[in-house]
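Please find one structure pasted underneath; my questions will follow.
One protein chain omitted, others in place.
What follows is chain A.
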Amino acid sequence: MHLLHFPLVVIRVAFPSILSASLLLKHYHGGHVVIRLALGGCTNRPFYRIVAAYNKRARDSKHIEQLGSFDPLPNLYNEKLVSLNFQRIKYWIACGAHPTKPVAKLLEACRVLPLHPMTVTKAERFRKTAAQKEALGAPEEGSEEASESKPETA
(Lines give C-alpha, C1' and ligand atoms only; values in the text may rest on other atoms or scores of the structure.)
Protein backbone atom coordinates (compact mmCIF):
# COMPACT_ATOMS: atom_id res chain seq x y z
CA MET A 1 0.00 0.00 0.00
CA HIS A 2 2.90 2.32 0.78
CA LEU A 3 4.18 1.86 -2.77
CA LEU A 4 1.00 3.40 -4.18
CA HIS A 5 1.69 6.68 -2.35
CA PHE A 6 5.19 6.91 -3.78
CA PRO A 7 5.43 9.70 -6.41
CA LEU A 8 5.98 8.31 -9.86
CA VAL A 9 9.42 9.17 -11.11
CA VAL A 10 10.14 7.76 -14.53
CA ILE A 11 13.80 8.06 -15.41
CA ARG A 12 14.35 7.85 -19.14
CA VAL A 13 17.59 7.07 -20.90
CA ALA A 14 19.99 10.04 -20.63
CA PHE A 15 20.88 12.17 -23.70
CA PRO A 16 23.03 14.74 -21.93
CA SER A 17 24.05 16.71 -25.02
CA ILE A 18 20.52 17.42 -26.32
CA LEU A 19 18.45 19.82 -24.22
CA SER A 20 14.87 19.83 -25.39
CA ALA A 21 11.64 19.50 -23.49
CA SER A 22 10.81 16.08 -24.85
CA LEU A 23 14.16 14.51 -23.96
CA LEU A 24 14.47 15.75 -20.38
CA LEU A 25 15.40 13.22 -17.79
CA LYS A 26 12.63 13.62 -15.31
CA HIS A 27 8.87 13.61 -15.60
CA TYR A 28 7.34 15.92 -13.04
CA HIS A 29 4.04 15.40 -11.32
CA GLY A 30 2.09 18.65 -11.39
CA GLY A 31 5.11 20.72 -12.40
CA HIS A 32 5.03 23.53 -14.92
CA VAL A 33 7.50 25.56 -16.92
CA VAL A 34 8.61 28.89 -15.47
CA ILE A 35 10.62 31.78 -16.87
CA ARG A 36 12.87 32.87 -14.05
CA LEU A 37 16.27 34.29 -13.14
CA ALA A 38 19.07 31.79 -12.57
CA LEU A 39 21.91 33.26 -10.52
CA GLY A 40 25.49 33.04 -11.69
CA GLY A 41 28.63 35.15 -11.33
CA CYS A 42 31.02 35.38 -8.37
CA THR A 43 31.08 36.61 -4.78
CA ASN A 44 29.67 40.16 -4.56
CA ARG A 45 29.10 40.06 -8.32
CA PRO A 46 25.70 38.59 -9.22
CA PHE A 47 24.65 37.92 -12.81
CA TYR A 48 21.30 36.48 -13.79
CA ARG A 49 20.35 34.39 -16.80
CA ILE A 50 16.71 34.56 -17.85
CA VAL A 51 15.83 30.94 -18.27
CA ALA A 52 12.89 28.67 -19.09
CA ALA A 53 13.02 25.77 -16.67
CA TYR A 54 10.79 23.29 -14.91
CA ASN A 55 9.37 24.62 -11.68
CA LYS A 56 10.71 21.74 -9.56
CA ARG A 57 14.30 22.09 -10.70
CA ALA A 58 16.93 23.80 -8.58
CA ARG A 59 17.37 27.49 -9.35
CA ASP A 60 20.73 27.22 -11.11
CA SER A 61 20.58 23.68 -12.44
CA LYS A 62 19.60 22.33 -15.83
CA HIS A 63 17.16 24.55 -17.72
CA ILE A 64 15.21 23.97 -20.88
CA GLU A 65 16.42 27.06 -22.72
CA GLN A 66 18.22 30.29 -21.94
CA LEU A 67 16.13 33.24 -23.03
CA GLY A 68 18.38 36.13 -22.08
CA SER A 69 20.43 37.72 -19.35
CA PHE A 70 20.21 40.43 -16.75
CA ASP A 71 23.12 42.25 -15.17
CA PRO A 72 21.94 43.81 -11.89
CA LEU A 73 25.04 45.98 -11.40
CA PRO A 74 25.04 49.21 -13.43
CA ASN A 75 27.94 49.71 -15.84
CA LEU A 76 30.13 52.72 -16.67
CA TYR A 77 27.28 54.45 -18.45
CA ASN A 78 24.88 53.88 -15.52
CA GLU A 79 22.89 51.23 -17.39
CA LYS A 80 21.61 47.83 -16.32
CA LEU A 81 21.85 45.53 -19.32
CA VAL A 82 18.99 43.16 -20.09
CA SER A 83 18.99 40.91 -23.12
CA LEU A 84 15.77 39.13 -24.14
CA ASN A 85 15.11 36.66 -26.93
CA PHE A 86 11.60 37.95 -27.67
CA GLN A 87 10.75 35.24 -30.17
CA ARG A 88 11.44 32.43 -27.75
CA ILE A 89 9.88 34.22 -24.76
CA LYS A 90 6.69 34.61 -26.77
CA TYR A 91 6.82 30.91 -27.61
CA TRP A 92 7.20 29.81 -24.00
CA ILE A 93 4.49 32.16 -22.73
CA ALA A 94 2.26 30.79 -25.47
CA CYS A 95 3.09 27.27 -24.22
CA GLY A 96 1.88 28.28 -20.77
CA ALA A 97 5.10 29.19 -18.94
CA HIS A 98 4.72 31.40 -15.86
CA PRO A 99 7.17 34.28 -15.49
CA THR A 100 8.29 35.01 -11.94
CA LYS A 101 7.93 38.44 -10.32
CA PRO A 102 11.33 39.92 -11.25
CA VAL A 103 11.07 38.59 -14.80
CA ALA A 104 7.54 39.99 -15.07
CA LYS A 105 8.87 43.37 -13.90
CA LEU A 106 11.56 43.35 -16.60
CA LEU A 107 9.08 42.32 -19.27
CA GLU A 108 6.64 45.02 -18.30
CA ALA A 109 9.42 47.62 -18.30
CA CYS A 110 9.96 46.92 -22.00
CA ARG A 111 6.21 46.64 -22.64
CA VAL A 112 6.02 42.96 -23.51
CA LEU A 113 3.65 42.27 -20.64
CA PRO A 114 0.99 44.75 -19.45
CA LEU A 115 1.60 46.83 -16.34
CA HIS A 116 0.91 45.29 -12.94
CA PRO A 117 -1.40 47.54 -10.92
CA MET A 118 1.00 47.55 -7.97
CA THR A 119 3.82 49.04 -10.12
CA VAL A 120 2.09 52.38 -10.40
CA THR A 121 1.05 52.27 -6.73
CA LYS A 122 4.62 51.46 -5.65
CA ALA A 123 6.01 54.31 -7.74
CA GLU A 124 3.53 56.73 -6.19
CA ARG A 125 4.31 55.53 -2.67
CA PHE A 126 8.05 55.86 -3.36
CA ARG A 127 7.63 59.41 -4.58
CA LYS A 128 5.45 60.24 -1.60
CA THR A 129 8.05 58.96 0.88
CA ALA A 130 10.80 60.80 -0.99
CA ALA A 131 8.81 64.05 -0.85
CA GLN A 132 8.13 63.53 2.86
CA LYS A 133 11.82 62.96 3.54
CA GLU A 134 12.67 66.17 1.71
CA ALA A 135 10.07 68.06 3.65
CA LEU A 136 11.46 66.65 6.94
CA GLY A 137 14.99 67.43 5.81
CA ALA A 138 14.23 71.11 4.99
CA PRO A 139 13.02 72.26 8.44
CA GLU A 140 15.92 70.31 10.03
CA GLU A 141 18.39 72.13 7.79
CA GLY A 142 16.74 75.42 8.67
CA SER A 143 17.18 74.72 12.39
CA GLU A 144 20.80 73.59 11.82
CA GLU A 145 21.63 76.80 9.98
CA ALA A 146 20.04 78.86 12.72
CA SER A 147 22.07 76.99 15.39
CA GLU A 148 25.27 77.41 13.30
CA SER A 149 24.78 81.10 12.83
CA LYS A 150 24.14 81.68 16.55
CA PRO A 151 27.57 80.41 17.74
CA GLU A 152 29.22 82.44 14.90
CA THR A 153 27.55 85.65 15.96
CA ALA A 154 28.15 84.84 19.63
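Definition applied: a contact is a pair of C-beta atoms (placed from the backbone, for glycine too) under 8 Å apart; a residue touches a chain by one contact, two chains touch by 3 or more; residues count from 1.
As a convention for this text, contacts and distances are computed from a predicted model.
*Asks:* Name the chain not shown, per its UniProt record: "NADH-ubiquinone oxidoreductase chain 5", "Sodium/potassium-transporting ATPase subunit beta", "Radial spoke head 14 homolog" or "28S ribosomal protein S22, mitochondrial-like"?
*Replies:* Answer from the UniProt record of the missing subunit chain: "28S ribosomal protein S22, mitochondrial-like".
*Asks:* Using the document's contact rule, name the residues of chain A that touch the chain not shown here.
*Replies:* Here the touching residues of chain A are 68, 74, 77-88, 106, 109-111, 119-120, 122-124, 126-127, 130.
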